[in-house]
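First comes the structure, then the notes that go with it.
Of the protein chains in this complex, all but one are displayed in their positions.
And then chain A:
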């Protein structure tokens, strides 16, 4: 297992290098000068533009700029944001907890709702429970998260006054964004849990358990669920990626600080160092989460062993 984890961690290096190079190259190739854009709200002149380009090393060729990034990153320095004039690491670490909080909240909500609905639908197949679960799943998959977010704000902030509409902060600020972000994932998890659970319920060991006199929720939770969870855990890793993509929209709708908003704004501003830094963080995070999923996979299914 240790060898497996070490190998996977080592494999992160080319992945991250490839991703950052591709992103840097794409940004470089798109027409547009970050300095001209940044100075565009007020009058400027060619001298000021040239001066700032030189200060930010944007007058250097591609390979030197990328080399500067790699050298800095290897030494723990991701450079300074062009727009915000602050170290990229500070920019990221300041908003990272907010995104982690949102992603965790959304994933927890998705797991709780999805697994509950999935089990209910499976054990009461073709009943109203099943139909209701299917309807919730359909709604969750169909509704765009920004629309759901605005709808939640309309009901719970504007009309009921129960929850704050905007900003980061405590649990009150997290509920609506987590629901808006997590409902889509909950729908997918619910459908997967249902089919996985249906398959498990028909297994011979379940019949044996019933023949031995086990019944009720115990048999489902103790014998059925652990086996049904194996494919669901895999989907968690994949959902992490889409949740991260979804944070961009949710963070904007709810005025929350976070990695998604930081990245999109950085791309729109062609803020090279900030884009590179965030991509680096996200790529490493994605690899680590999927590694964690694989490790958990082995833990819950003793048949799986990594050599």
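The criterion applied here is as follows: a contact is a pair of C-beta atoms (placed from the backbone, for glycine too) under 8 Å apart; a residue touches a chain by one contact, two chains touch by 3 or more; residues count from 1.
Convention: contacts and distances are computed from a predicted model.
Chemist: There's a gap in the complex where one chain should be. From "Glycyl-radical enzyme activating protein", "M1 family aminopeptidase", "Solute-binding protein family 5 domain-containing protein" or "Multisubunit sodium/proton antiporter, MrpC subunit", what does UniProt name that chain?
Modeler: "Solute-binding protein family 5 domain-containing protein"
Chemist: May I ask which residue of A:18, A:67, A:167 or A:218 touches the chain that does not appear here?
Modeler: Considering the complete complex, A:167 is the one touching the chain left out.
Chemist: Which one, A:37, A:70, A:175 or A:288, makes contact with the chain that was left out?
Modeler: A:37
Chemist: Can you tell me which of A:60, A:84, A:130 or A:301 touches the chain that was removed from the display?
Modeler: A:84
Chemist: Write the list of chain A residues that the hidden chain touches.
Modeler: 30-34, 36-46, 48-49, 51-52, 55-56, 83-87, 90-91, 94-95, 98, 150, 153-154, 157-158, 161, 164-168, 252-258, 261-262, 268-270
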